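Heads up, one of the protein chains got dropped from this complex, but the rest are sitting where they should.
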Amino acid sequence: MNRRLTVAEQLAKQGVSRRAFLKFCAAAASLMALPPGMAPAIAEALGKRTRPSVIWLSFQECTGCTESLTRSHTATVESLIFDMISLDYHHTLMAASGEAAELARKQAMEQAGYLVLVDGSIPTKDGGIYSAIAGVTNLQMLKETLENAAAVVSIGTCAAYGGIPKADPNPTGAKSVQALMDEGLVPRKPVINVPGCPPIPTVITGVLAHYLTFGEIPELDNLGRPTMFFGDSIHDRCYRRPFYDQGKFAKTFDDEGARKGWCLFELGCKGPTTHNACATTKWNNGTSFPIESGHGCIGCSEPDFWDAGSFYSALSMPTTPLDLAAGAAVAGAAIGVGVALANRSKKGAAKSAHQSAGLADLEK
Amino acid sequence: MRRGLSVLHRAIHKLEPLRRIYEQEYTLLGRLAKMVGLSKPVTDDELEEWKELVYNSCTLCARCSLVCPVGNDIVYMVRKFREGMAVSGHAPEGLIGAVTRTIEIGSPMGVRLPAVQAQMRHVQDETGIEIPLDKEGAEYLVMLSSMEIMNFPEYLSAIAKIMKQAGKTWTLCSTAFEATNAGIQIGVSDLAKVIVKRIVDGAERLKVKTVISPECGHAYTALRWDGANLIGRPFTFKVLHILEVLDEFRAQGLLKTEGFETAKMTFHDPCQLVRRGGVIEQPRNLMKMVVKDFVEMEDPGKYNWCCGGGGGVSANEEAEQLRLEAFKIKKRQLENTGAKTLVTACANCRITLEEGLEHNQMDIPVVGLTEMIAEHLVETPSAKS
Partner (left out) sequence: MGEVEFLNWVRGSGLNIAIAVFLLGVILRLIEIYSLGRKPDLSAPRHAAGASGLHTVFRRSLPPPGMMKRSPVSYIGGYIFHIGLAVVVFLFAPHIKLIENFFGLSWPGLPSQVVDLVAVITLVAMVVVLVDRITKPVKRFLSTFEDYFTWTVTFLPVLTGYLAVKHLLLPYTTMLALHILSVEILLVVLPFTKLFHAFTVFGSRWFNGHLNAHKGVPV
């Protein structure tokens, strides 16, 4: 059988009923913030669409993104997403190993139009030697793999913006997928960033579902994130927001304010500058999200969140110690004394050069 | 070109070239800017243009220094600026004439000792009191201003009567009778020093305890506050304005007056006496001794407005129109009091006020406080003889 199965066919083959399929479509619609009436349209679209080949590349990462993905509940990863796509290469999840695994990737790449998912940043310093798979550097592998790809989804903040590997002082010269494209180091393809450390599982599946349903890149913000999930700041959607507006802030994690659930801004919450869906989608099957558990947002879906100062210092605080201040004060004093001495000698010189003024000086 | 009061005459604007000189010579950024040619140099042409602002439109009255919220001592800076203006040849002709006469003849109006001696004889004949000259060891050395010698001889006779009543010894000095200091007004410290030195030498030669500055504001500040700094050492004698002496006599019961003026009177505070000199309460104490209906002007004491003729302006013909313009403030103040007589304690203010009143056809006599006090002295038989 040469023809790839459509998503619907695949599901039927797996014994998923039509009813269960429509239920999934409704869930996908709500995930994508579409009206429920869109479910039949989604079903129709998915019914026609063949399962695209997906290559998942893991570079400088911690596997947290994969861990997160496997916890997706609204569209569970094993029963649905894997039935919707053909995950041909994922070195954590695939059964094959060694040369067989790499062969799988090469085979998947033979037919153009596959989707590349990347988690982890890509080291570029010293020829990119700091991370390699099967003797191939991440940079080289990404370059090869992107060649015939239809699009790339950067899963997690490392792939999207460099993340922790890129944090100061960035010893490996880590870069995001987008940055490599911008520098011309890898082929340019459409990019969807799904940042987060890790990203919310249902956001990963939601973005994939959107791509599969509509076959196109969703609307993105200026940082390449789908606006349907990243359009609002945590702060805008936070249930503690009224306390911020009233100026009621917890000062420590165990004070009266903390117990009463007041705003965590002063404890370092980065909610006002962080765009993500945590406050609405929530984590662990919709149980809660960090602020609900009493901890401020750390801003993990934003570029350079690791370099934004302490997680526990408020947004109005400096992110780095003011290490130039002492030197500048000393320099100021030194220059000041220098100018003072120069002024003194200028005054002295003027004084000794002064000839007593007489009447003759008045007429000139 | 003559102009009326305009935006140009704002105190701080008068200092613009001086500010640039300060920046270019004494600040790091200014020095750097000058080095790379980014700052505008101060030229002779510019200074000539500023002459009107620095001399004609400033009487050194220091009201700007008093009200500046930032605390800038603007008049101090104008005074400094004049140092440079004068020796670079940008002082007005009238002031150059006054300072030249003071240095060469001994007085800005060209008064010589014989004229003083003639006045002495005149007062002696009129009052019957001997006017001492060069009397060593006298308690007080009395200074005059040429304005008093030429225009207001009443002053000398008033002093004679008051000293007689108080029983104090005093003298005039043949080498130092002129107190006014045009060197300060034109802004040349070296010349101001020559003028002050005459008085210091005279006072030390005659071994007096106190030098009395006449009814002249600038003479007072030049001697009292600038003098020691000009000669570079503290004085060995005290310097008092005549009003300070009179008020001391009053407090000690040595000044006995009788009768009161009946007309409504007000007092014009000379800037140099009050704002720049610190003689504030004394004229009020003295006014109350002899005036029943004494009214204060608006903004009395340290806030008073200048007559318009200070800081060398009265010697500067180019400034005349502006001076009459500035007099409008005085006119308004005066009219608001409804006073019939204007009293002051500075001969220069007095002549400026008289001219201003005449120009505005206002019939208000201007009198000196010292002579008014003298007119009310309790007559003693010996004074009659």
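Going by the order they are written in, the chains are A and B; count residues from 1 in each one.
Keep in mind that, in the parts below, contacts are C-beta pairs under 8 Å (C-beta built on N, C-alpha and C of every residue); 3 or more make two chains touch, one makes a residue touch a chain.
Since the model is a prediction, treat every value here as computed from it, not as a measurement.
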| item | value |
| --- | --- |
| Absent chain, residues of chain B that touch it | 7-8, 10, 12-13, 26-29, 65-73, 224-229, 232-235, 238-239, 274-278, 280, 298-299, 302-303 |
| Interface with the unshown chain - residue positions in chain A | 161, 222-223, 233, 235, 245, 247, 249, 265-266, 272-273, 299, 302-305, 307-309, 313-320, 322-325, 327-329, 331-333, 335-337, 339-340, 343-344 |
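Following the convention adopted for this analysis, only the chains that are shown with their structure count from here on.
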| item | value |
| --- | --- |
| Touching residues (chain side chain B, partner chain A) in the complex | 25-28, 31, 86-89, 91, 96, 99-100, 103-104, 186, 188-191 |
| Partner chain B, residues of chain A touching it in the complex | 335, 339, 342-343, 346, 356-359, 361-364 |
